[in-house]
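Of the protein chains in this complex, one is absent; all others appear in place.
For clarity, chains are labelled A and B in written order, and residue numbers in each chain start from 1.
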Amino acid sequence: MTQKNRLSGGQIDPNETFSFKFDGKSYQGHKGDTLASALLANGVRLMGRSFKYHRPRGVLTAGSEEPNALVELRTGARQEPNTRATTAELFDGLVAKSQNRLGSLRFDAMAINDRFSNFLTAGFYYKTFMWPKAFWEKVYEPIIRKAAGLGSLSLEDDPDVYDKGFLHCDLLIIGSGPAGLSAALTAGRSGAQVILADEDFRMGGRLNSETHEIGGTSGAQWAAATMAELSALPNVRIMTRTTVIGAFDHGIYGAVERVSDHLATPEAGKPRQILWRIYTKHTVLAAGATERPIAFENNDRPGIMLASAMRTYANRFAVTADQRVAIFTNNDDGHRTAADLHAKGVKIAAVVDVRADAPSSMDYEVLHGEVVNTKGRLGLSFAEVKLADGSTRTLEAGALGVSGGWNPNVHMTCHQRGRPTWNSDLAAFVPGADLPMGMVVAGAANGDLSTHGALLGGAQAAKSLLGIKGRLPKLPETEDAPVNVTPFWYVEGASRAWIDQQNDVTVKDVKLSHQEGFRSVEHLKRYTTLGMATDQGKTSNMGGLAIMAELAGKTIPEVGTTIFRPPYTPTAIGVLAGRHTGQDFHPKRLTPSHKWAEERGAVFVEVGNWLRAQWFPIAGETHWRESVDREVLATRKSVGVCDVTTLGKVDVQGPDAAQFLNMVYCNGFAKLAVGKTRYGLMLREDGIAMDDGTAARLAEDHFVVTTTTANALPVYRHMEFVRQCLAPDMDVQLISTTEAWAQYAVAGPNARKLLEKIVDVDISNDAFPFMACANITICGGLRARLFRISFSGELAYEIAVPTAYGDALMRKIMEVGEEFNITPYGTEALGVMRIEKGHAAGNELNGTTTAANLGMGHMVSSLKDSIGKVLSQRDGLNADGDLRQVGIKPVDPADPVPAGAHLMNADGPVDATHDQGYATSACYSPNLGHSIAIGFLKNGSERMGERMRLVSPLTGVETEVEIVSAHFIDPDGERLRA
Amino acid sequence: MHSLTSVTALGGTEPRIDTFDHIKITENDGVALASVAARIGREAACHKVLKKLLGAVPETGRAVLHDPEAGFCMGPDQWMIGAPKDTHELLADQLKDLFGDNASITEQSGAWVCFDLRGPAMEDMSERLCNIPIRSMISGDVRRTVIHQLGCFTIRRADADHLRILGPRASAETLHHAILTAALSTA
């Protein structure tokens, strides 16, 4: 018979039947089931093996706190390990596998570990695998890695996508039990912007699990009616399947919405999950409470579960774990389970209560005593009870409900370092006074465990937070039973009594760690692993604390809790990444000539998110060097064009613009004539070079400043700092215009001839000499900017047009350049040409070098103040024998000169104390026919012609080199002034 | 008239339009832009010109949706002015004439890509794209925000279902991809 443990009623849809597979076997369940409830309905109690001892385990809970019933859900790339069967929503075709087993679930070969349990106690790994030391890497670690862990990964790429999103509201309500719903009603009716979030797929919290009536209807019906009213309110956003995972600073909450986890696969284009960042003025935490177990010998057999979970299975899912059930409790709540199951026709073997004054029942036997042991190989068969009078009884039962009292879910109250306080009436921690900003806790989470208390607490919380005037409407009639609990954590004499079933931590392990001197609760956690892993000890931490307190002769609050940290429940890494994966990891910036460059087959490189053409291979070229050499030679011979749009551009305007540039650049700009451009070096305040570029004076009160591509943002930020914080009255205005202009470098002896065919003005050497700049027009009237500046060392111009015309201008340059055999060149050729010229770039401006190191010490003007001036003069940066930029060439032209290699004297040892300097940038110079480099050498400017060794011990390179001027080509700059 | 033809930010000769039942995404290639920053002590003079030009001075976080010129506040004493490109290709020069020495004017037409989102899913999409309180924003509200790591301006326009996004032009493709993704995600 299928679904032999299915009861009547519940909130499942018996008319909609789903087929699913667990460990290869087919079963049926219904819409509204979880995987766990459907398995129980089919009589499956055994759902997994334990972490360390591979003991058979079933479900302990019916919610997200589940430590045991972890499965691998789905197959293929979507296989997800460690999924809680208790929260996995059943869908047609679901496939799940048990995990942490060798062989089948029923005959797990690793269960041998259980026989060696005396060795595998707390600290086993720390103590055992100490020596011989060499064994760790080769023997112990691989074995431990293989044996450890829970489920397995698919090792395939995640086929799903994840979204991120942002929500803003007046009131966030976490949890949709009676307190949350009551708060939502009160807030929703007031018109406030409300978000109601619950991790479950059915709103109502424990109302769906209990048989309490509210206002004459069942709790579940009241919840459904309330949800209907809330759904109709436009100001209330209802978020089911949404777990609030953390409370962050200033009313910011993280929440994960599982959009598609209840479907076989997400719909096309839809995310699997969404990570919401919620900004709220106020928060009602109505996260409920979690029932805790009692530890006794062999308390982990499949069929033994929390009594409240039994009620959830019976009342919500219409399922019982077995047709014959016993209860073990220290409070009145356990009796509710017996009553509810009895009402559903389940046989109650007995209720065992540790309290002498336990309530009695007409329907079943109530025993005063303790469960001291259990039996049953792959599931519970018998429970042994020691009665208060000393006699024993054996109860035959396939399921045992355990109730040790309730722990309010205080997690979110502690994410801002708040600490919970002890409530001895409940024998539990409740939220402390130091709550996250704007938060009020209501209902069971606040220790108000009755339904009436929850309704009242929720309504009051919403009223006070939102400042709602007037009296609250009358609350519906419902139960208001007091909590009647006697603290009882574990059965005396038990040793293999599980405190933390997920990590296989027993009462004995906690005692052992105490015996070995672990006194802090944080140390207990790390030594025994109690409270670690996917459930973070939601059902186990309190038991551990209680035993620790007893052993230390302290109270539980004196021992204290470990720190609660986000996330509240396990969170997929994918949802934290959102859409920022693969190609979308960060945005692309495309230059205006990108499409054109693509058409020419350019190879691109990423620089500060820009995709820049690195070189343009042509037919027959098989190695990048061939392309680069060709581009360099062609440019120096005739003319080349390069997209330099990516350089940062800052518009500097205002009457004090020149004065401002005088401040940010170490060299002077006040006297720069209109229509002229000047190279500028920016220092940090500590005297180290920060960035370089050019400033073109387009008008008396208007400069265009360029920065290096990579530093555009930090330089702009620095300039704003100087303007706003250091010189607030300077009349200067800044704005970034990097992307507003398409800019191309046209370089080579024929550059002028080419541009003359494009520009509408006279650019002869007299009219437009080296370092000139102007606003001009081109192609019969398009506004443009022309700068006669050169990075390559050739006669060169940079021409800029509004971005929209960039593509057209590049094509135009290529068209009119045809007669000069124009060659487009990429960043590699650009790099070669600048090294040939000895121009410093990022490798030289590397955050450790000064103007003096760069050979630009003379540029630091002594006539004016500038950022970095004072500290650039300090002794430490101006010692004799300091590094100076030099050129490096191999004595044998065939030898390489690798960048990063260090300069050593021709004779003597090769070590750090004899280090003379290092090569920063290197390339093959097609013009010179050998490799060249620039770098820094101690006292470098005095050592021209010296023979040295350039060594790279790491790569085994040692090259005999000669120190030369860094200006390998055209040292007098005749070409660029031509 | 010059001989160069322009392309849109997405590289096409015509603006890109993506139409769904719930949203229409339009690349708006028709806006000329220029920024205006008041010089020190000239704020009042700038306000006067802005008032004449737009009918009102855009307040902090607000736009003045005026025809043909519109404007919004970018920062302290700093505004972005937009106008139809067809009639205002040389908007920066035109503004320079109007503001004279009272302000620093910078051409911005080439720096931005403009997308218009119109349709019933606009608010849902906005929540997936960026951290703006879209549901409490009213017509004319402007927010600088981040979309897929890109600094953007978002402007809630006159129609309730219309959001305009100005993003960095070089990343037009990335921004368009992010907007399309959000459209599919909220379908």
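Definition applied: a residue touches a chain if its C-beta (ideal position, glycine included) is under 8 Å from a C-beta of that chain, and two chains touch if they have at least 3 such contacts.
In this section, contacts and distances are computed from a predicted model.
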UniProt name of the unshown chain, from "ATP phosphoribosyltransferase regulatory subunit", "Major Facilitator Superfamily protein", "Sarcosine oxidase, delta subunit family" or "Branched-chain amino acid ABC transporter permease"? "Sarcosine oxidase, delta subunit family"
Of A:Gln873, A:Asn905 or A:Asn939, the residue that touches the missing chain is A:Gln873
Of B:Gln94, B:Ser109, B:Asn131 or B:Ser171, the residue that touches the missing chain is B:Asn131
From A:Leu155, A:Ala268 or A:Cys725, residue that would touch the chain that is not displayed: A:Cys725
Could you tell me which of B:Gly75, B:Gly100 or B:Pro120 touches the chain that is not displayed? B:Gly75
Touching residues of chain B against the unshown chain: what are they? 60-61, 74-76, 78, 131, 144-146, 151
Positions on chain A where the hidden chain makes contact: 249-252, 279, 656, 659, 685-686, 713, 717, 720-721, 724-730, 865, 869-871, 873-874
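Definition applied: only the chains that are shown with their structure count from here on.
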Can you compute the centre-to-centre distance for chain A and chain B, using the mean CA position of each chain? Integer Å is fine. 32
The residues of chain A that touch chain B in their complex are 161, 163-168, 193, 268-271, 274, 277, 279, 579-580, 584, 586-591, 594-595, 609-610, 645, 651, 653-655, 701-702, 729, 731, 733, 735-742, 777-783, 801-805, 807-809, 812
Can you name the residues of chain B that touch chain A in the complex? 1-9, 11, 35, 37, 39-41, 78, 90, 103-112, 127-128, 130-133, 135-136, 148-150, 168-175, 177-178, 181-182, 184-185, 187
